[in-house]
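Shown next, in structure tokens, is the structure this report addresses.
Missing here: one protein chain of the complex. Every other protein chain is in place.
Residue numbering begins at 1 within each chain, and the chains themselves are lettered A and B in the order written.
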Amino acid sequence: MHLAVYVLRRLAYMLVALFGVSLVAFVVTRLLPGNPAYMIVGVMADESTVIAVTERLGLNLPIHEQYFRYIQQLASGDLGDSWRTRNPVTTDIGARWPATIELGSAALVLALAWSIPLGIVSALRRRSFSDRLANALSGFGVSIPEFFLGMILLLVFFATLEWAPPALGRTLGDVPPHTTGFYTVDAILAGDWDAFKAAAVQMILPAVTLAVTVGAPMVRVTRGFMRETMASHHIRSARALGLPERSIVLRHALPNVLLPVSTMGAIMYGYLLGGTVLVEFVFARPGIGKYAIDSISESDFAPVLAAVLLSALSYLLVYLIMDILHFVIDPRTRT
Amino acid sequence: MTSRTFRDRRTPTPSQLGRLVREVLRTPAYLSIAIIVLVALVGPFLVRDPLGFHGGTLTAPSAEFWFGTDQFGRDIFARVVHAARLDLWVGLIAAALAVVVGMPLGALGAYRGGAFDALLLRVSESFQAFPTLLLALGIVAALGPSIPILIMVIAMVNVPVYLRLTRSAVKPLVDSDFVLAARCAGKSQATILRRHILPNVSEIVFAQFSVNVAWAIQILAALSFVGLGVKLPTAEWGAMVRDGIDYMYYGQWWISLFPGLAILATVLTLNYLSDEIRHGERDSIGNR
Partner (left out) sequence: MTGNPASPVTETPSLLNIENLTVGFRTGREVASMPLQGVNLRVPRATRMSLVGESGSGKSLTASAVIGMLPGGAEILRGSIRLDGEELIGASKQRLRDLRGPQIAIMFQNPRASLNPVLTVGGQIAEVIRTHSDAGRRESHHRAIDLLDQMGVPDARRRAGDYVHQYSGGMAQRAALAMALSCQPDLLIADEPTTGLDATLQQQVLELVVEQVSDRGASLLLITHDIAIARQTCERTAVMYAGRVMESGPTASVTSSPANPYTTALLRAFATVDEGRMYAIPGTVPTLLDPLAECPFADRCPNAAEECRDGVPELRTIADREVACVKA
């Protein structure tokens, strides 16, 4: 298949999926209790004001027309306004998404760094210490709730050992001048070492929390694929021709394993970029997830919808990019 | 012919029940699920009232209050035990509902193919892109947190798992010779699905079931943790972890710690149970 055809087809699927997500999310948010018009004008406003606002927002229209209006807005890049923050949602998200991306990226790097090597080593040495370790760590990481792990880390490293700072947002130091929105990157760009440290230190525990929970299933997947590959005919053939073990593992087996594992990594990254509600909540980090949950509990539905769409979009986009990369890298798709 | 002495090594057991009990006690996963279920069934009758005030507030774990008391003077041990029943019930029912909906849909999709299958696949793919927790949170916020709503929501986010699992397991069976034979014999679609296809995939589905009960419990706990799960003051593990969050780092760690450990232990057990089911099957098949 031609690359362009492939990409176009995938983009079409992506649009369909986004359409589905927006529809479901829209219906759900319209069911949230409370008339947003009241929330905007306040309960003390007179009735004519409420009616005017209701009509301006189109809340008196049938739901399918409301959805149609929403899609039209969306097409012009307008995500609506948040009555809670009194900002356009795009502004709010612009301020919060960098926090999520920064944390998600750090967590992904950490997760890959521990899970893939452990998965591979444990597959090579069955029933060894590393295999048992992999079993225990992945079992633990899959089973512990993110929010509880975050709290335990805070209990140990902040409350008891006093190594970590309290979980109060993105930084306790100076906010570096805005270039990328990522505090750590901006601090490096500004050459402000203290600001970098202050921002990085706020990120360590949440990133570790996510790295444990996201890395755990990756250990299992990596180990599974590695075992499967090592038992395959072509590895047996390579062994039968006397190739050294190092080449068998690194040159013959590893590429076959990294292809599927990278897909899994992409899925995880998509998930991380969509905002990790619970970890942002526990560490009071003002990212997309925290924004969404604060908005949900106050029936502020434009931000909720936006967060859901953004989350779905980042998942689909990362997945798409990974698929295209595979299409280019994997010789089997070439003809 | 050769004698069979090598094969019949296992000593015969007096009764099936005795063997089962011994099997359970030997395998850690079975043993600990047995304990958890026992606690959930019998525990609530043996402990204090989970909602009652029993003395000092915020007292540390002691011989009298094993897990300490919370800010309202409630016995945390009693609450953890009571919550076991609730969490397990919600997890079981939600996962079971998801199986009941997802498995036939997935099987039907694979069996019928065509537009119906394509639609199912697209819908479940959209679901995969959906931020599960946000979806669940949104629906619970919209419809109001009550136990039946929570169960429905948790079941709903679990349905695509079974749908895909069953679909991919059934797909190769549909073209297999024994299904073709059944078709030729003039059996109805429903009969073929029920008698010939579903029994072949049920093993995989039930290994997954244990994982999904665990997942359901995690979602319930997460929903309660952010305040959109069970209503206060109901004892639920996630809600109890939330109750203690303001005290956790300032000395009264026990309020959140014990319910959190209860979630961890239960979910860990259910996940290992699933491994056990899968490996047990593989060993009995792949024993050369």
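Note that in this section contacts are C-beta pairs under 8 Å (C-beta built on N, C-alpha and C of every residue); 3 or more make two chains touch, one makes a residue touch a chain.
Everything quoted here is computed from the prediction, not taken from an experiment.
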Residue among A:Leu259, A:Ala284 or A:Leu320 touching the omitted chain: A:Leu259
Full-complex contact with the absent chain, from A:Leu243, A:Ala284 or A:Leu317: A:Leu243
Residues of subunit A (touch criterion as defined above) contacting the omitted chain: 232-234, 236-244, 247, 251-252, 255-256, 259, 330-332, 334-335
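Heads up, the rule we're going with is that only the chains that are shown with their structure count from here on.
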Interface residues, subunit B side, partner subunit A - complex: 122-123, 125-126, 128-131, 133-135, 137-139, 141-144, 214, 218, 221-222, 225-228, 238, 241, 245, 248-250, 253, 256-257, 260, 263-264, 267-268, 271-272
Parts of subunit A lying in touch with subunit B, wherever the complex brings them together: 13, 16-18, 20-21, 24-25, 28-29, 31-33, 139-140, 142-148, 151-152, 154-155, 158-159, 166, 271, 274-275, 277-278, 281-282, 292-293, 296-297, 299, 304, 307-308, 311-312, 315-316
